[in-house]
Every structure is written in C-alpha cells, then in structure tokens.
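A single protein chain has been omitted; all remaining protein chains appear in their positions.
Should a chain be cited, it is by its letter among A and B, assigned in written order, with residues numbered from 1 in that chain.
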Amino acid sequence: MIDFLIPVMAAAISAATPLLLAATGELVVERSGVLNLGIEGMMLMGAMAGFAAALLTGSHLAGLLAAALAGMLMALVFAVLTLSLSANQVASGLALTIFGIGLSALVGAPYVGQPVPALPKLDIAGLSDLPVAGPLLFRHDGLVYFSVAAVAATWWFLNRTHAGLKLRAVGESAQAAHALGHPVIAIRYAASLFGGAMAGLAGAFLSLSYTPMWMEGMTAGRGWIALALVVFSAWRPWRALVGAYLFGGVGIVQLHAQGAWGLPSEMFSMLPYVATVLVLTVISARSQAGGTGSRAPADLGKPFRASR
Amino acid sequence: MRLELVRRPESPWFGIVAPLLAVALTVASGFVLFLALGLDPVETLYQFMLAPLTTFQSLTELGVKGAPLALIATGLAIGFRANVWNIGAEGQLIIGAIAAGGVALAFWNEAGWWILPLMLAASVAGGMAWAAIPAFLKTRFGVNEILTSLMLTYVASLILQMLVFGPWKDPDGFNYPQTRLFSEAALLPVLIEGTRLHAGALVALLAALAAWFVMARTVTGFEIAVVGDAPQAARFAGFSTRRTVWLSFLVGGGAAGLAGAFEAAGPIGQLVPVLTPGYGFTAIIVAFLGRLSPPGIVAAAALMALTYIGGENAQITAGLPQAATGVFQGMLLFYLLATDGLLRFRIRLTGARSPRAAQP
C-alpha cells in the first residue's frame, strides 16, 4: 500500500506546485486590492516563453527567467489598463486570458512537439534516500521547493514587514492609505507584477517539469483553479498551500481512478472542476454564516482614484 | 514628469469613437505582429479583415458566425449591466446543444413539425438550468459566480464528450466521436438557398431588438441598470438584487443555450466533441465592444465574426495559425478598455515635483 501511496502523493505535490505558485502570486495581488482574472493567460505565456527560451538557449534558468518576464509583461498590460486607466478589472482580466491563450498559441506554434529536458530533480545528499520521506519530499525539482519557500516568504512579508502592512492597507482601504501618503497605485503595480511573475513561473513548471513540452492551452483551467484557491485560502498563504495540495491530490487521484468501476473517464476528469465548485460553496456558506477571518480585502476589485 | 488623468465631461461621442479607435489600433498592432512573424502584413491583413467582405458567400458567413455571438452577447450584456459576471456562456451553450440534440436524436426517424420547436425549447431550458447553478450558489451562499460559471463550462464540455464518445455515438459512424446527423425535421431552415445562413440569424436580431426595448424602456431594464450602477440605491428603490442575479443568469443561459441549438441544428447538423470555436467566450468581448447595448452588440458581433472568417482565410492563404483570431480579439478588448480610459480622462503631464496625487 505504502509503495503505491508514496508515488501518488509525490505526484500530488508535483501537480499542486503550479497551482501553488500561481495562487501565491494572486494572493498578494488580491491583498493589494486588485483582482486579476488573467492568471490563465499569464500562465500560458509563461509556459510558452519558458519552454521556448529553454529550448533555444539550452538553459533552464533562462527558461525560468523568460517565463517570469513574460508573466510580468502580461501583468503590466493589465496594470496599465486597470490601475492607470481605471478600466474594469473583471473585463481586463478576461481580455488578458483570451489574449494570452491566443498569443501563446500563435507565437508558440513552431515549438509544438519539440522535446526539452525536464528540470533536474534536486538530489539532496542523505535526505533523498530516506525511506518514505525521501521519495515523497526530497526528489523534486527546484521549483517545488521554491513554491514552498515562496509561501513562507509571502507570509513573512505580509505579516511581519512594514512594506507588507502597507500592501495590506492599500487593499483594505485605498482612500485611507492614500490619505496617509502611501503610494496606492505604485504598490498595486508592484503586487500585480509579482503576481505576473509567479503565474509565469507556474506556467514554466508545467512546460519544463510537469509535462516537459509545449502545447496550446496546456494549462487546462489551472489558472482559474488557482483563483479559486485564493478564495479557499481566505487570503492566507499557508492555507493556500494546504488547498493547493488538496487540489493536486484530487487531480492525481482522478488520473489513477480513470476507468474504475466501469465509469467513463470524463466523469473523473470533471472531478477537479466539480471539487472547485463544491469547495467554493462550502467556503462561502461558512463565511456567510459568520465565520471569522475569511473576509476578502475590503477594497478588492474596486478601482482607486484619489479624490480631490 | 508624471502622467496625470483628469476626468473629462461625458460626451455621447465617446461611445462611438472608442470602439472605432480600438479597431484602428488593433489593425495597426496586427500589422506589426504579422511583420514580426515574417508574414506579408498587407496581404495577411487583407485576407484577415477585407477578403471576407468581397464575396456574397462569405458575407452570409458573417451572419452564420455573428448570429450566435450576437445572441449570447445580448443575453450576457444584461447581466454585465447589473454587475453579474456570467462567464460560463460556453458551458450553457453546450448544455443547450445537448438538450436540443437529445430531442433530435430521440425522434431521429420521425418527421413532425413540432420537433424543431421542441428542440429549441429544450435548449433554452438546458442553458437556463446550467446557468441556474451559479445563480443559486451566488444568491444562496454568496459564491463568486465568475469561478463557478467557468468551472461548469469545463464540466459541460466533458459531459458532451462523454455522450458523443459514448452512448450517443453514431452507430453507423465508423466509430467517429459524433452523433447521427439530425433528420430534416430537426434542422433549422436556411434563409438563402445555397448558403448556410439560417433562421437563427433572424432570431438573434429579434432578440437584440427585444433586449433593447427592455433595457431602454421598461422598469425591469431600469432595475437592472440601477442594481449595476448603485446597489444601495437599488435597495432604496425596493429592487431586488437576488431577482436581478437570477434574471441575468436565466436570460444569459437561455440565450446561450438557444445559440447552442442553432449551432447543432444549423451549420453542424449533429453533435460533435467541439461545437464552437469558443463563441461563449468571444461573446464576452462582443458584449463589451458593443457597449452592452444591443445595437452595438449586433455590430460588434459582425466584426468578431469577421475575425473568425478572416482567421480561417489567412490560415489557408498565409499559413497563419488559427490562434491569431484570439490574439486579435484580445487586443481589440484591450484597446477598447484603454481608449475608453483615455477618452474619459484627459492625460496631463505634470512637473517633476508633482506629488503622488496623480490619479484623479
């Protein structure tokens, strides 16, 4: 049993990593009061750019940098529209997704079907050979560890630094933060770019590690699931980690269960999406019933213009 | 130096100028993009934007592709006006098509006049039922409708696949994942002989007209607009946000479901694993490009239909990937949102010592 479970759980951690990277980025974005629905588009651009750069330069590092940069450029477009030009955040995010799906497919067309070596697994001397924990926790590639470190760093930044306090303040009441002299728009730009870089890396994890190849639309809705995870996490980094691993687990279980009990495989493929709807419902019902601490940032999605 | 935005007085011209400017900027960007991809930009743009307008056949194709876009966007626009974000129209379209297809397949060897109306009714009911899920979850539990309606699109798509790969597969179809061809009685009448332009185009126009009347002239339309503009004022007036959410989803879902029936019983004539090139998502852009107003939506739907046909054209003649269509659509919406902002605000460059009171 354990021989079966360990690879499944290790695979779940791997499947969770792109969700976690993207959700951590979006969590920071939303804490600053910005709702960017374009994660799917940013992830795809990151996946494509990361793959192409790794293929052309032969360097994984170059691939990761290109992915983060591509995600940031996409986020910049979004930020200019919504922060500088006060465009509707929902519409802009949707446009970003549609644009990202199209542009990544267009620019990425020559790379379809090309092979690239996967990100190397880090062999940590001693730890990788531990029984159970070794194959479960210590035979992943660097991005997996980076994603966990990013959660810890994000928690520390938001809760323990003055800059993090300012970022939360901007998301809580942009007017009040402005009145105190905090640069609302600049902080929101910075948060948005961070979210873009993380979404780009999430995409690169898919195209350089999870399934080392590029194909159109390869994110398959993971950007949207990451958005749902942010709601699930109640805007707290560690809960996003728990949620991502749960969702990663659902994804892997449905893969392994395909065809079981004679049911059509599509029924299992639906599981992650149905699970997302169910989880969102439970979370919302609980916060509606007066649950504490799951409150969204008060100014989330509201455009800000300094009043005179 | 800093950019400073100063609000300008509203002018009715903005509503027309911004979309035109957005189209112009999209064309200019397309020029640069094609150049970067090593294509002849003039020729590719011609194939993309103008060639479809040069033959009668392709003009009717504008109607074929524009009709579902206009119909869905008309429905969605009502919700968007009320700040209800149904972005799962693609899923509602699929369920509508499944419902219509189910009727068609159940009576595939009969020839009653009632088959087509029954299919259309079933498609509306199916689209509404699928849209009712996010509406219920939002009004009952406060669940964000953006995420639920989108997730349900993936589910709907998988249900369709499950059916056409499984129980509904054409028994004489050499194992292809598709249903039987619908019988004659289950197909939409064609408006112009020798083209694919079907009666759905007329229905889309009528729906736009009806939506325009409701939004501009009735208390219900006023209620939707107030809920969207000022939810507190809506409560003061005694308008129900809950009712508006339901109305938005049912109208949007019903319209999308009907569009699904039109696709299945129109140009396709059967159910296949992928019914549309993403009309349900493109309709979101159509709704915004058309300023959420039905007349604008009809015009925007024609323009979007052009990008689909032009995309196919350029695919054949210039080897441009189909994805170019999505890029154009995304750019169009970006530029619309940007020109909107630029027209609503005057840009002022202020001196280097200006404070951060830059955003008006």
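Here is the rule we use: a residue touches a chain if its C-beta (ideal position, glycine included) is under 8 Å from a C-beta of that chain, and two chains touch if they have at least 3 such contacts.
In this text, contacts and distances are computed from a predicted model.
Chosen from "Ubiquinone biosynthesis protein UbiV", "Simple sugar transport system ATP-binding protein", "YCII-related domain-containing protein" or "TolB-like translocation protein signal peptide", the protein name that UniProt gives for the omitted chain reads "Simple sugar transport system ATP-binding protein".
Across the entire complex, contacts from the unshown chain go to A, B.
Contact with the omitted chain, checked across A:Leu130, A:Ala176, A:Leu263 or A:Leu278, is made by A:Ala176. Against the chain not shown here, chain A presents residues 162, 165-166, 168-169, 172-173, 175-182, 292, 295, 298, 306, 308. Mapped onto chain B, the interface with the missing chain covers residues 10, 217-220, 222, 225-226, 229-230, 232-233, 235-238, 240, 353-357.
Note that only the chains that are shown with their structure count from here on.
Each chain gets one centre point, the mean of its Cα atoms, and the points for chain A and chain B are 27 Å apart. Residue ranges of chain B in contact with chain A, taken from their complex: 3, 5, 33, 37, 85, 87, 133, 137, 141-144, 146-148, 150-152, 154-155, 158-159, 161-162, 165-166, 281-282, 284-285, 288, 321-331, 333-334, 337-338, 340-342, 344-345, 356-360. Of all residues in chain A, those touching chain B in their complex are 37, 41, 77, 80-81, 84-88, 90-92, 94-96, 98-107, 109, 181, 183-186, 216, 221, 224, 227-228, 231, 264, 266-267, 269-270, 273-274, 276-277, 280-281, 284-285, 287-288, 304-306, 308.
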